[in-house]
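As you look at this complex, bear in mind that one protein chain is not there, while each of the others sits in place.
Up next is chain A:
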Amino acid sequence: MAHRIGCDVGGTFTDLCLFDDATGTTTLVKIPTTPGQQDGAVIEATRLALQAGGIAAEHLASFAHGTTVATNAILERQGARTGLLVTEGFADLLQIGRQTRAHLYDQYARRPDPLVPAELVFEIRERSGPDGAAKLALDEASVRKAIAGLRAGGAEAVAVAFLHSYANPAHERRVAEILAEEAPELKVSISADILPEPGEFERASTTVMNAYLMPRLEDYLGRIARTLRADGVTAEPAIMQSGGGVMPIETASSVKAVHTCLSGPAAGMIGAERFAAAAGYRNVVTIDMGGTSFDVGLIRNGEILTRYESEIEGFPLRVPMFDIITLGAGGGSIASVDAGGLLKVGPQSAGARPGPAAYGKGGERPTVTDANVVLGRLRPGRHLGGGIVIDREKAAQAIDAHVAKPLGLTVEAAAVGILKIVNAAMVRGMRRVTVERGLDPRDFVVAAFGGAGPLHAVDLCAEFDVKTLYVPPSPGLLCGIGLLLAPWRHEETAMIGRTAANLPRSLVEETIAENCQRLRAQARRDGIDPETMLVRISLDMRYRGQGHQISTPYDGDLHRSIRAFHASHKSAFGYDRQEEDVDVVLLRLRGMAPAATHRLPLPNFKLGEDPVIDRSMLWTDGGFVDVPVYDRARLAPGTRLEGPLIVEQQDTTLIVGRQSLTVDEFGGISIGMMP
């Protein structure tokens, strides 16, 4: 019985969903994002929504936010000036990385320069062994010398990453104390807090990223919190994490800054999962196609797949993130004929500026969007927001000059070719997500969203051999609802590093007790009642000598966990090795508190009006066919339609060929792919 706001800031637009969970009604606001002043759009959208909904600010029960501040700070290298303290002998840690080069053949390709400049790396005399024994005491004088160097170098933040600190955090903790006493102005991240796992480069890289982002997030989130409070909002804002839970601002500005790197896409995935679940789909491949990229994710048995190893802009991060693979294929991908006479699509993109030729913003090279325009999939004259009106003539000219003429084809045949090629690349990505995990695509439903996802989805599904395509309701609802329905979530990990056969149960239990306390302490700090918290315990295991672990549930019976590990190994990799030693590498505790609400919002149907708003020529099976154009908001639940047809909504278009579609009670559309 409350009003809630979910607000997601994207690169172009800020989407906000005000939701009344008593009635299920929503107020959606979409306004342009102001680059560099994202908090401005958040506040403006909030004020607009409260006004439109006639709600007093103090009646808001919750406010959840997905931010791209971290992502932008990384892309634009606008994070804090950051220093790094490392164990003596390892100052080049970040520069060496894993010694691999960025491209097999291109001599000029480079990994990104480290976020910490060489002059801000300081070696500290100290040493611990892999068992946690201190082999060399911490030399505090070298810490004080480093502080002087950090000050002289103008550092705003500092990361501390010592060898084997996952086994013995004492030295790092002492350094944090000294820093707090002697340089309280510096933001500090220590690797034992951020990622207590072996693998010094990835741990340092993750810790450095956290330190690098802390001051920016603190500024930005602080401004939002203060303004909201001044506006009378009493609810504490909650921030979306890359791995799908929410956390309070204070946590997001300190020890978990690095957990906001994929905040926005995570909200979209949760929204997709909730709507798909409401439609009865628990095994889903999600595809999100926008202007420059194509993201593929996976929901298996109702759970969004998470991974712990990933990278952003070439910087490895070891924090939980939804397992999304991104291809450089989008509406803006440019088509060209290469030196060998082959038609290529991408990887160059026209981006938002100049954009596709059809946008009339100066783009002259043909893009995937232009191919969609030429084939009638995006109607000429259609307004896309931001003053953009589709211009078919410009699209046709660009395709004619750069593709059709050089290949001796008609403009339409060239456009069909562009779509076929970009679809082939995307299907390859969809196969990677499923077959690399030993899964059969035919067991999945495809859920399509993003501005261009529904335009291509039917063709992709036909190539991908799935039976059903699902298109959730509007993107604003998707991200908004993802934010509103996300539970509070926090993870603690601890190193075990023992062979299962030599692992006393008491050690596991002690480690669990210790980390459970940390989990509960974090919950209390985040304003969550630990009693409402659900705790899931798992052990990361591997066969002796393997490089990768499998997370296996633990319920107090280690043997059961080992059996479960063999079974998941077999299902993921096709074999198990019952006779081989099993290493227990890590213990993971995941705490979850229930989301504020479980109710799904209803879209704002405009029922009773003729759903056909126009007729248009759509290229279907080799020629133009006159087809109806539907307004999605006017499609009542239970509607069933036969293609070919076009369904338009605020920021996306769905193309249906020789299939039929049905609308469910939440406004989701399902399309049967089999005749």
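FYI, a contact is a pair of C-beta atoms (placed from the backbone, for glycine too) under 8 Å apart; a residue touches a chain by one contact, two chains touch by 3 or more; residues count from 1.
Note that contacts and distances are computed from a predicted model.
Per the UniProt record, the absent chain's protein name among "Regulator of SigK", "Spermidine/putrescine ABC transporter permease", "Hydantoinase B/oxoprolinase family protein" or "ABC-type sugar transport system" is "Hydantoinase B/oxoprolinase family protein".
From the set A:Arg77, A:Arg226, A:Arg353 or A:Arg428, the residue in touch with the chain omitted from the display is A:Arg428, counting the whole complex.
Listed residues A:Phe19, A:Phe90 or A:Phe666: the one in touch with the omitted chain is A:Phe90.
Of the candidate positions A:Arg110, A:Arg560 or A:Arg658, contact with the unshown chain belongs to A:Arg110. Interface with the hidden chain, as seen from chain A, comprises residues 89-93, 95-96, 98-101, 103-108, 110-111, 129-130, 163-164, 198-201, 337-345, 406-409, 413, 416-417, 420-421, 424-425, 427-428, 431-432, 435-436, 438, 497, 545-548, 572-575, 577.
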